[in-house]
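These notes are about the structure you will find just below.
A single protein chain has been omitted from the complex, and every remaining protein chain is retained in its original position.
Think of it as A and B in the order they're written, each chain with its own count starting at 1.
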Amino acid sequence: MPMIGESVTEGTVLRWLKAEGDRVARDEPLVEVETEKVDVEIPSPWAGVLQRIVARVGDTVPVGEPLAYIEVKVVVGAQHAAPLQPAGARPVETTQVGTPPAQPERPASGEGPAGRYSPAVLALAREHGLDLSQVKGTGIEGRITRKDVLAFVAARGAVAAAPPAAPPAPAVAPRPAAGEVMRLTPTRRTIAERMSRSARTVPHAWLAVEADVTRLARWRQQIKDDFRQREGADLTFLAFAVNAVVRALKEHPILNSSWSDDGIVLKREINVGVAVATGEGLIVPVIHGTDRLSIAALAKKLSDLGERARARKLTIQDVQGGTFTIDNTGAFGSIMSVPIINYPQAAILTLEAVVPRPVVVDDAPDGQAIAIRHMVNLCLSFDHRILDGAQAGAFMASVKVKMEAFGPDTPLH
Amino acid sequence: MAVKQYIEAIRDALDEEMGADPRVLVMGEDVQEGGVFRATEGLLEKYGPGRVIDTPLAESSIVGVAIGAAFNGMRPVAEIQFADFIHPAMNQIISEAARIRYRSNGAFCCPIVVRAPFGGGIHGALHHSQSVEAFFFHVPGLKIVVPSTPADAKGLLRAAIRDDDPVLYFEHKRAYRLLKDEVPEGDYTVPIGRAQVRREGDDVTVFTYGFMMHEALNAAQRLSKEDGIEACVVDLRSLSPLDRDAVLEGARRTGKVLIVHEDNLTGGVGAEVAAIIAEHAFESLDGPIMRLAAPDVPAFPYAAPLEDFCLPNAEKIGDAIRRLAAY
Partner (left out) sequence: MVRPREAPARTRGVGEPLGLSDDQLRDMYYKMLVARILGDRMFILNRQGRAPFAITGHGHEACQVGSAFALRPGRDWVLPYYRDMGVVLALGMTSREIMLHFLARAADPCSGGRQMPNHWSYPSLRIVTGSSVVATQIPHAVGVALASKLRGEDDVTIVYFGEGATSQGDFHEGLNFASVHRLPVVFFCENNGYAISEPQWKEMAVPNVSDRARGYGLRGSTVDGNDALVVYQTTRWAVGECRHGRGPKLVEAKTYRLVPHSSSDDDRRYRSRAELEEWAKNDPLDRFRKYLEEHGLLDEEGAQALRARAEAEVQDAVDYAESQPYPAPEEALSHVFHP
């Protein structure tokens, strides 16, 4: 199928004008083809015999694919034998690299790669207090790359965390430790890189609040079955927590930001990522425009994202663009956790388990009493470059107040 | 979601905006019979010759008359048949459209869209393959968008029509029927001024736009499989205003930047992106900022070997990424 015009990408065979076995002259019309732009008769490129029709009437053939085979006689010795060519083949292209090859200049010799460090490498070295002469370079001519430095730091960290070296072994060469080596999946590698980068570059600080969600717990108990039946998803504590967090983020936009050397970038949108544990590892699908969703819509969205995450059906858009992260650590019974910030966000919040506990309550008119209340801890790790305790505390106080206010008068839709 | 061709997405955007807003009109050469690429097919029958206007063969007045209609409350979408023919209209675009708000101190504005098919790889030769965005990129007061997918083609055209400033909308002619992809339902727009990360990666960041985005994605996928190199591909989508946040974020992420465009190298958009990164993300650089573009020749030649020599493609992009990753 020849390329007939700009933007023509395929053709549909309308009618063959010659039959198999017919002689064809050069330029004689062979076949009628319909394209998006025009209907055309395709003339034969060669004189010969129409040996075999490949595309039947009604077939749609992309440009470059065969329509038919024509047997052609050649004068041996005068030129290369014309091979049995599919009619309508494109001329063979030579692929020389013609565009300017975008070849990075070699690092200046004389100084040698050891004396030539990129700004990224120098910045990392400064940050970690490294002696770059100790780092092995895998770049051109042994240049130290950013990844080399990162690898060095990660390895050094692993070594530091290892138990103290065993006393010097006897002269016998030490045997490698017995055990299986688990190959690293791409997901595991990514998680490792992300966690390391976050832990490395962000000074983490942490605080926790506890909220009395008895009102919410009792109400939810009453309506959850009905909700499940009507909406097809569970009305989880997490949906309420996301709603509370989003409203608190609107009051405290500094928590919805990113650190950069040029300034703290306050994000325009609120896109909350919710951590999901899958068989492969942790993944954080993002709810875009979280502030636009009602509690019921959030519940359904969380259910959908969780399912798709576990089924490995998330799209690129689903995991991009997050501005804040929530982890439902309570789902596996945790009552307190110290999460690692999802780089490069400003903070991450965990929703711990809702646990009935005895607490002191006001008991008018006498004073105080001990009652059984549903208590839940909410923990926040935050980037201390961006936030101070007071701001983080104010945000968490706001989240707490909202969690404690959920009840039968809360609109779900 | 429906699967649409890039050209169908453009046509749908025009149709839907015309249906929703009686001020929107379409004007240009041959638009009534559907346009040489069929972008305006069916609009005449639906909206009549008052709103789908065949103009004389005179580009300066296609834009000039559109500007006038915009002064008097309409929202014209002017079509220049090929971007290669936009040059006679430069005066109206640069001296007039770009400056109207500024020169009248905000009293008048110029809510026009100028659509033009651009780009090569379709044997268009010297006058049907050009990229012209660089000429206008330099002019404050103009917005420029270059969608690379059907979904973006629709969303950006809608946003352009609704924008109160003049927007140049460059659609890649090779993409018209070649690209078929999901287009969301409903009234959505793609904001002007926001880039889109098409592929995540931590080894090299590739900034690109237009049809080259697909070539870059192909290259990145192959490199991931064959060499284990993970390229982050960022589709700029809007050239003016440029998404500087996305540019700097992408550069800082990997420290290695390759900018790819079909326009020729010198003075192209890539040069400005490189300058921004060099100035504001210097400390994050792990290698020189590289550009891959067409060579500095007046336009793509006609003969296939000549055009292929000039046009960037997945293979050349892959080589460039590989070299940069190894630096």
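We take it that a residue touches a chain if its C-beta (ideal position, glycine included) is under 8 Å from a C-beta of that chain, and two chains touch if they have at least 3 such contacts.
Just so we're clear, the structure is a prediction, and the values are computed from it rather than from any experiment.
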Just to confirm, in the complete assembly, which displayed chains does the hidden chain contact?
B
Can you tell me which of B:K46, B:R103 or B:H127 touches the chain that was removed from the display?
B:R103
Chain not shown: contacting residue from B:R11, B:R38, B:R51 or B:R198
B:R51
Interface with the undisplayed chain - residues on chain B
25, 50-51, 53, 55-56, 58, 60-61, 63-74, 76, 88, 91-92, 95-96, 99-109, 140-141, 143, 163-165, 241
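Just so it is clear, only the chains that are shown with their structure count from here on.
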Taking each chain's centre as the mean position of its Cα atoms, how many Å separate chain A from chain B?
26
Which positions of chain A touch chain B when the two form their complex?
3, 6-9, 36-37, 90-91, 93-105, 118-121, 123, 139-140, 143, 145-147, 193, 260-262, 265, 316, 320
Chain B - residues contacting chain A, complex
7, 37-38, 122-124, 128, 173-174, 176-178, 197-200, 202-203, 245, 248, 252, 254-255, 258, 265, 280, 282-288, 290-295, 304-305, 308-312, 315-316, 319-320, 323-324, 326-327
